[in-house]
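Note sheet for the following structure.
The other protein chains are all here in position, but one chain of the complex has been omitted.
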Amino acid sequence: MTGTMHHTTEIVVRGYHHDSYGHVNHARFLELLEEARWRLFEDRIGSGALRKDESPVVVVNVNIDYKVPAKLYDTLVIDTGLESIGNTSAVFRQRITIKESGAEAVDAKVTFVAVDPKSGKPIPVGGKLRELLDGLR
Amino acid sequence: MTGTMHHTTEIVVRGYHHDSYGHVNHARFLELLEEARWRLFEDRIGSGALRKDESPVVVVNVNIDYKVPAKLYDTLVIDTGLESIGNTSAVFRQRITIKESGAEAVDAKVTFVAVDPKSGKPIPVGGKLRELLDGLR
Amino acid sequence: MTGTMHHTTEIVVRGYHHDSYGHVNHARFLELLEEARWRLFEDRIGSGALRKDESPVVVVNVNIDYKVPAKLYDTLVIDTGLESIGNTSAVFRQRITIKESGAEAVDAKVTFVAVDPKSGKPIPVGGKLRELLDGLR
Partner (left out) sequence: MTGTMHHTTEIVVRGYHHDSYGHVNHARFLELLEEARWRLFEDRIGSGALRKDESPVVVVNVNIDYKVPAKLYDTLVIDTGLESIGNTSAVFRQRITIKESGAEAVDAKVTFVAVDPKSGKPIPVGGKLRELLDGLR
């Protein structure tokens, strides 16, 4: 993530994050990563800016490695960086480390595209959206 | 639930319904009850009718007893009945029985009000909505 | 909640808390209330104390009023107090206020019973558990 301005946030594992295996469910991790991205936007751009943004972005790919299970009371340190911005897409890389053990639990890439608010078709990342994303680098 | 036309549906407990206690999480049960109500509407009214309905309803109260924990592979039998329709509200009663043991796991009352689609304020249950609800009795 | 030592925590509404109605889903609120209780335990008792506790508690009733919808970017102020401790049960009262408008969104009572870790049957709230709960008043 060289050249990227990292954002770090913490979430403590609760009982409701678990499944019957006794660790955080693999789908729940995507919610925790989404929460970290909302916090990044909030901290760096402000929710007001987002609110006015008229170029919605949608997730088109998630590629996520689960390395070590996360257990009750673990503190998850979620590191988020904007890895790249292309013509129509942007890729966030997010890593989750367990604070207590230092072990890496999750390593994920989440790819977004900008879409036309009416047609829902991908459009170039431009104007205000590009400006906002550049502010995250 | 005398006088009510019951609707019954089944959902099998999966690992992702659980929490760290090893049984279905108490919040998840509200989703399972919501799923049962969607199926009731689908079976009795048809999703097309719902789609055209311009009188949205919102949940204003849930009063739910958790009696016996639900475990992995249990088949939940969810019985839903429209208990009453008032001037501005309607009450559904939903009971969940565990098929294998016959034990009652959940007994809930879910109260809805009709709201004005613009103001969000409660309005009398009338017109098409009352017609639809009457069809559930 | 006279006589109760309140605990207050904040959660910002994100897109994934919503449902198709454009506001926080009624089942999701139970998760947000659960999160607030975990934070209460963490802040007042410490997760270490909980970890060693051998008297599990389970939710037996939730009675929740939904008063005003919560929307994207709203800051939810969740106030939690231990309302009463009985022989076998304890009742938490939790209120959610929307910080920006001051409106009360949710008012809930959540009743727990202590259960025997082996049989799962309700047992008197005693020993270490009563001590912990007394520490929350």
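In order of appearance the chains are A, B and C, and numbering begins at 1 in each one.
Everything that follows uses one rule, which is that a residue touches a chain if its C-beta (ideal position, glycine included) is under 8 Å from a C-beta of that chain, and two chains touch if they have at least 3 such contacts.
Keep in mind the model is a prediction, meaning the values are calculated, not measured.
Novice: Please identify which of the visible chains the hidden chain touches across the whole complex.
Specialist: Across the whole assembly, the hidden chain touches A, B, C.
Novice: In the whole complex, not just what's shown, which of A:28, A:44, A:93 or A:130 touches the removed chain?
Specialist: A:28
Novice: Which subunit B residues would touch the chain omitted from the figure, given the whole complex?
Specialist: Touch with the absent chain occurs at residues 12, 14-16, 31, 34-35, 38, 42, 47, 51, 73.
Novice: Where does subunit A touch the missing chain, residue by residue?
Specialist: Output for subunit A: 21, 26-28, 30-31, 34, 56, 58-67, 69, 120.
Novice: So which bits of subunit C touch the chain we can't see?
Specialist: Residues touching the hidden chain, for subunit C, are 14-22, 25, 27, 72.
Heads up, the rule we're going with is that only the chains that are shown with their structure count from here on.
Novice: Considering only mean CA positions as chain centres, point out the chain farthest from subunit B.
Specialist: In terms of C-alpha centroids, the chain at the greatest distance from subunit B is A.
Novice: Tell me the rotation angle, 0 to 180 degrees, that brings the C-alpha atoms of subunit A onto subunit B, to the nearest 5.
Specialist: 180
Novice: For subunit B and subunit C, what's the span in angstrom between their mean Cα positions?
Specialist: 23
Novice: Roughly how many whole angstrom separate the Cα centroids of subunit A and subunit C?
Specialist: 28
Novice: Which subunit B residues sit where two or more other chains touch them?
Specialist: Correct list: 21, 27.
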